[in-house]
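All protein chains but one are shown at their positions in the complex.
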Amino acid sequence: MQYRKFTPWLFLIPTLLGLILFRLGPMLAAGLASFTRWSVFSPPEWIGLGNYIELFNSDVFLLILRNTIIFSLLFVPGVMAVALLLAVLVNNRLKGMTFFRGLFYLPVITSVVSIGVIWSWILSPRFGLLYQLVSKFFNVVRLPSFLGDARYALLTLIVVYIWKMAGYFMILFLAGLQNIPEIYYEAATIDGASIWQKFRHITLPLLSPTTFFILIMSLITSLKTFELTYIMTQGGPNYASSTLIFSIYVNAFKHFRMGYASAMSYILFIMVGVVTYLNFKFKDRWVNYSE
Amino acid sequence: MRKSLIITILAILLVSVFAFAVMAETTTIRYFMWDPEFKDLEQELINQFEKENPDIKVEFTALEPSNYWPKISAMASAGELPDVFNMSSGYVDQWARDGLLMNIQDKVDQLPADDYFTKVFSTMRYPDKESSDMYGIPYAWVTTVLYYNKDMFDTAGVEYPSDNWTWEDFRKATQKLTLDENEDGVPEQYGFWWYGRYAHVEPWIYANGGRILNQEKTRIAVDDKAKEAIQFLADLSNKYNVSPPKKDTVGIRQNDMFPLQQTAMWVDGSWNIAHIRNMSQGAFDWGIAKVPAGPSAEPGEYNAYGWPDSIVISKTTSNKDAAWKLVKYLIGKNRPLESYMAGKVPIYKSLANSEEWLEKDKKPQEMDIILELGENMGRTSFTIGWGEWRGYADTGGAGMNGVLDSITNGEMTVEEAITTFTKYGNEVLERYYPEQ
Partner (left out) sequence: MSRSRKLLLYLILFIISLTTIFPFLWMLSSSFKTMGEIFSLTPKFIPSKLFKPGMWENYRMILQEYNFIRFILNSFMVAGFAALGQLFTCSLGGFAFARMDFRGKEIIFALMLATMMMPIQVTIIPEYFIMLKLDWYNTFLPLIIPSILIGSFGTFLFRSTFENMPSSMEEAAFIDGVNDWQMYYKVFLPNAKPALASLFIIAFMNNWNALLRPVIYIDKPSLYTITMGLAMFRGNYGTQWHLLLAGSVISILPLLLIYITMQKYFVRGMLTSGTKG
C-alpha cells in the first residue's frame, strides 16, 4: 500500500512553480546584483567582490553582525518560553479563555507605530510611566535611557519584540497542544502526577514537533523583522541597535545601494542556512514523532 | 433612402475621424508627487491646468516619501519613469549624474527671474552649484530659524532675540531660561534643545561662516569655524547643562520639545511652524528669529541654511513641451497657498509676499524674517550619498547624526566625534567621488 510515484510531484506543482518563478529567480538576480554597484535607478556596474570586501572591512557591519547574533540568541528562547507559557495558561476549559486568548493576541495586530510610540513613552527616562511608578517608591531623578543609551537599546528592543510576538507563536503552540490526546493527562492524574510532572513528561515531549517548527520559525522571524526598530530607535544610537535586516532595508531603500544590500542578504542567507541545517541535523535527538 | 444612409454614414465617419484627431492630439503626462497630505489640493490645481490646456491630460499619483523613492527607483530601472516628478535636494546630484533628468536650463532662462526666489535655484544645478545647468526647478523652499517662547522670556525677564545677538548673548539667555527649581540637577525647563540632526547643527555652522565639506564638495573637511560651532553647541549640553542629552528625550518626539514647553528656544526648519501651531493650540506666545551670527562670521556676510523642494522632468519623456507646461504651472501663481504648510515658502515671490502667506493674525508674527533669509541662502552640504553620511531621515541613529548625539550623551568628545564622522563620511564619499 503506497502512493503513486507521480502523486508528490502533482501535489507540489504550485510550490515548485512558486519556488522557481518567485523565489529562486529573483534570488539569483539578487546574487548577481551583489557583485555590482547598483542604485536601482541606474544600470548596475560590475565590481566583482567589491561589496563583500567592503562589508568585512567595515566596523559598522561587524557591529551589526554582532547585534544580529545577540538579537537571535535572546529573542528565540525568550519568545518561545513566553509563548509556550501563554499557550499552556489559556489551553484549559475554564470560563473566559477565549477572552484571554484574544487579549494576548492584541500586541500581534496592534499597529507597529502605536506600539513604538507607547513603549517609547513608557520607557521615557523622565516622563514615562515606568519613571512615574519607580519615583513613587524611590528617590530617582531619571531612569536609565533604555532606548537612548547604547548599552541598553538592543536589549530593550528584544524585550519589546518578545512582548509583541509571543501571541503569534502562542497560536501555533495552541494548535499543537490540541493534538495531545486527553487520555494521557487523565491517566497521569489517576497516577497522581503533579501539574509540573504532566507538563514535563507529557506536554513537552508530545509537543516537540510543534516546538521544533516554532524554533525554526522564530529564528527566521528574529532575522526578518525590523519595523519596530525603525520606529523606536532607527537603529541607533550610533548603530547600537541596528540588525542585519534593518541595515539591508536602509541600504536598499534609503541609500539605494542595492548591490551592497544584496551582498548583506547573502550573508544573512548563509547564516540562516547553516543554523537551520544544524537544527534539522540534531532534530532527532529531541523531537519525537508519534511513531 | 439610400442617399440619406450614405450621408449618415459619411457624417458618422467624419465625426469619428474628427474625434479621433482630437484624441490623438491629447498628450498624457504622468506626474508623481511625494506629499499625500496635499493630494486633494494638488488634484484641484491639476484640474485647473487641464481645463486651461484641453490637449494635455495629467495622471497624478501621490505617495509618501518612504514609498515614493523605492517606487520611483523601480520605475526608473524599468525605463518607466513618470514624465514629471518631485525631487529632493539631497538626491538630485545622483539622479542628474546618472542621466535621468532633463536639462531645463534653456526653459528656465525664459522665465522672468524677478518673479522667483532664484537664490535657491543653485541647489538644482549639476555638477557645479554656481555655474552649471539646472536639472529641476523648485516649487517651494524652507529655511531654518530660531524659535523662542515669548512667555518664558517674559517670565525670566530676558529680552527677545534681536538681529545683533551674539552667540555669547544667546548662551547667557539660555542660562537664564534654564530652570531647575527642585535642584535635582535635571532642569524642568531647558533654555535650548539641539541634537545631531542637519537642521539643528548646520544652521550654526553656516551662521559662523563654517564648512564641513571641502571646496569641491567631494570630501568631509570640517574647518575651524565649523568646529567652533559644534564646540559651542556641545558646551551648551555638557558644560552649561542648558540643553538635554538626546538620550533623556526618548519618548518625546524631537519636534514636540518646543511646543510642549520643555525648552525656551529651538533651532529647526521653518516647516515646523505648522506643527507648533497644531501642537501648542495657542497655549503660549512664541516667535521666530534669525539664528545668531557666529563670532567668526565675516562681518556683513550671513549664511542661512535652507533648501528647496523641486520638480524635475524625466529625460526620457516623449512630451517635453507638455511636461514643461505642467511644471511651469505647478511652480506658478495659481498654486493655492493652502498647499504650502505654514513655514514652507512658495518659490513664486508674489505668492509669498501676500497677506495670506504672511498670516499676520497668527503666530509667529515675524514671518517676514523667513523671506529675508531667502536672500541669504545658497550654501548647502548636499552631495551624492548625503543621506548616508549625514544620517538622514529614518537613519537618524547613524552617520554624522548618531555621532553628534554621542557628544550630548557624554560618550564622545567633540574631537572624537569629528574624527569619527570625518572618517566614516569620507569612506562614503570616496565611493561616489573616487578621484581627488
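Which chain is which? They are A and B, in the order written, and residues in each are numbered from 1.
Here is the rule we go by: a contact is a pair of C-beta atoms (placed from the backbone, for glycine too) under 8 Å apart; a residue touches a chain by one contact, two chains touch by 3 or more.
Here the structure is a predicted model, which is why all the values come from computation and not from measurement.
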| item | value |
| --- | --- |
| Which displayed chains the hidden chain touches across the whole complex | A, B |
| Option touching the unshown chain, where B:I212, B:A322 or B:M341 are the choices | B:M341 |
| Residue among B:E202, B:D309, B:E388 or B:E427 that touches the chain left out of view | B:D309 |
| Absent-chain interface as seen on chain A, which is shown | 1-5, 7-9, 11-12, 14-19, 21-27, 29-30, 33, 40, 86, 89-94, 96, 98, 100-111, 113-115, 117-119, 121, 127, 132, 163, 167-168, 171-172, 174-184, 209-210, 212-213, 216-217, 220, 223-224, 245, 248-249, 252-253, 258, 261-262, 265, 268-269, 272-273, 276-277, 280, 289-291 |
| Contact footprint on chain B, counting only the chain that is left out | 34-39, 61-67, 70-71, 74, 77-78, 80, 252-253, 256, 260, 262, 269, 271, 274-275, 278-281, 309, 341, 344 |
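Keep this in mind: only the chains that are shown with their structure count from here on.
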| item | value |
| --- | --- |
| Distance from the mean Cα position of chain B to that of chain A, given in whole angstrom | 37 |
| Of chain B, residues touching chain A in the complex | 66, 69-70, 72-74, 76-77, 94-95, 98-100, 184-186, 246-252, 385, 387-388, 392-398, 402-403, 405-406, 409, 411, 424, 427, 431 |
| Chain A - residues contacting chain B, complex | 37, 39-42, 58, 60, 120-128, 141-142, 145-150, 230, 233-242, 250, 252-257 |
